[in-house]
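Okay, so here's the structure we're looking at.
Here the complex is missing a single protein chain, while all its other protein chains stay put.
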Amino acid sequence: MELTNRIREAGFRPVAGDALRIDATEPTAFLAENPGTLAVEVAAGCRAQLVVLCGAPTAAELRIVLGTGAALEAAVVFLSEAFAEISVVQEAQSSCRLTTAQFVSSEMRCRIGLEGRGAENELKGFFVAAGTEHCVAEIRTEHRATDCRSDSTVRGVAGGAARGEFRGMVYVAPGAQRTDARQQNRNVLLGEAARIETQPQLEIYADDVKCSHGATVGLLDGEAVLYMRQRGLSENQARSLQIEGFVGEVVSHCGIGPLSGLLTEAVAAKLEKM
Amino acid sequence: MLSVKNLHASVDGKEILKGIDLEVKAGEVHAIMGPNGSGKSTLASVLAGNEKFTVTAGSAEFLGRDLLSMPIEERARLGLFLGFQYPVEIPGVTMANFMKLAVNEHRKYRGEEPLTAGQFLKLMREKSAVVELDSKLTSRAVNEGFSGGEKKKNEIFQMAMLDPKLAILDETDSGLDIDALRIVATGVTRLHTPQNATVVITHYQRLLDYIVPDYVHVLYKGRIIHSGDKTLALKLEKEGYDWLINDYREE
Partner (left out) sequence: MEQIGGREYKYGFTTEIETETIPKGLSEEVVRLISAKKGEPEWMTERRLKAYRHWLTLEPPTWAHLTIPEIDFQDIIYYAAPRPPKKLGSMDEVDPELKRTFEKLGIPLEEQMALAGVAVDAVMDSVSVKTTFKETLAEKGIVFCSMAEAIRDYPELIRKYLGSVVPHTDNFYAALNAAVFSDGSFCYIPKGVRCPMELSTYFRINAAGTGQFERTLIVADEGAYVSYLEGCTAPQRDENQLHAAVVEIVVERDAEVKYSTVQNWYPGDREGRGGVYNFVTKRGLCRENARLSWTQVETGSAITWKYPSCILAGDNSVGEFYSVAMTNNFQQADTGTKMIHVGRNTRSRIVSKGISAGSSQNSYRGLVRVAKAAEHARNYSQCDSLLIGDRCGAHTFPVIDVRNRTAVVEHEATTSKISEDQLFYCNQRGLTTEDAVGLIVNGYAREVLAKLPMEFAVEAQKLLALQLEGSVG
């Protein structure tokens, strides 16, 4: 697949074996291709970038640990049917930015544990399902310490007879005061037989918290389509541009090398065929 | 260029336009004024083809074609531009992508080749100078996070990019400070040629200091109740609409 090759050529450092320990303060971008099991540890105060590519049918298990004050920016890209379990454990003051991209049938289960005070996690993900594809994005964010912040956004597009599922959970443990947690899931159905199921859930056992979640399924802003048509775009053009933008907002969050641009092109290419 | 006859239009069963007649020729600038709720924005929307409104009677010809039978995008490609009073934000869609598609659709309609990326960028740079639009804004999502003034400048920038035959500018002056107003108005004037025409919908005389109209029409309760030259706008500024409305009531 073209995207696979272009990611390979992007100059990331390949990961060999099933463990990666990062103890550099200057970030290096790593690439792990079709990992079975991979344990990544970012040592205290260190930083790194990591791209995980599921380009062949995979059952991946990814365990990421961020030490105190560590920072990681990671992206998980699904280009082949895959089942992936991702766990991220974050110590105090660590920060993690995640981008997840599901281009084909895949089930992603992501568990984020904010274990140390002041840890931050930002996740932006999308799936684009066509034909009879079935994408599942499960994000469980656990706030187990005080003063942590999490913000997850997943956007889904389902065409044809595809199915998209979002299962979100923000869990705030007793005592995890001053938690700031946000979770958002927005979906667009393009296909006549397509289906979206979404479960944005909250389980909260502390009172001094700011938690919110939202989920939407449905058409995008009709005013915007009208506006674009006034500038001469056909309704179809306006709608596809809008959907590209809808996914694009999530993709642009990714700051790893040229990945954001590559993903944007791949999204446009897939949408065009839908 | 534009010939509107006895145009009636309604929204949700309520009649807003109750018989509009308007003739606009190439090279002309028309100003449409009138108190709030008189139907000015509706007229603009109906001419642009907003499907929210239903035309119940009358006709409109544009460049010899039946305007009312065309979908909104065809009217646009034929050369009708509407500058929105409240430009819509389109998250995630960059100005550059949007404009490139729009410009090339216009070109395709006229049977011209699409612009290359280089030509397009050059055009963007050139036209953004017309309204002093920060070139950074063109890499942002359409209208998203733009200030009120930036949104209006962006409308005129798009007008410059698309080079319409007829531009209808709906309250383009509202919400602008004096500097932005000058920039926007000067931009519109610079784009004016003997081959195109402009219809300016406004509340205030101040925009007309820059964009000098050939005709001024007063719209009230869905009808044009009075037309005159630019001095009418000055008189309205001084005396308000009451003298006209009172006359109209007496009729």
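As written, the chain order gives the labels A and B, with residue 1 at the start of each chain.
Heads up, the rule we're going with is that contacts are C-beta pairs under 8 Å (C-beta built on N, C-alpha and C of every residue); 3 or more make two chains touch, one makes a residue touch a chain.
Predicted, not measured: the structure shown is a model, and the values here were computed from it.
Asker: What shown chains come into contact with the chain that's not displayed?
Answerer: A
Asker: With the full complex in mind, choose from A:Gly11, A:Gly36, A:Gly214 or A:Gly255 the residue touching the hidden chain.
Answerer: Final answer for the missing-chain contact: A:Gly214.
Asker: Any idea which of A:Asn5, A:Thr25, A:Thr132 or A:Gln199 touches the chain not displayed?
Answerer: In the full complex, the listed residue that touches the missing chain is A:Gln199.
Asker: Provide the residue numbers of subunit A that touch the chain removed from this figure.
Answerer: On the subunit A side, contact with the omitted chain comes from 174-175, 177, 187, 189-219.
One rule holds in what follows: only the chains that are shown with their structure count from here on.
Asker: When the centre of a chain is set as the mean of its C-alpha atoms, what distance in Å lies between subunit A and subunit B?
Answerer: Centres of subunit A and subunit B (C-alpha means) sit 42 Å apart.
Asker: Within the complex, which stretch of subunit B touches subunit A?
Answerer: 48-51, 71-73, 76-77, 81-82, 84, 87-94, 97-99, 101-102, 105-106, 109, 141-142, 158, 162
Asker: What residues on subunit A touch subunit B, complex-wise?
Answerer: 221, 223-224, 226-235, 237, 241-242, 244-249, 252
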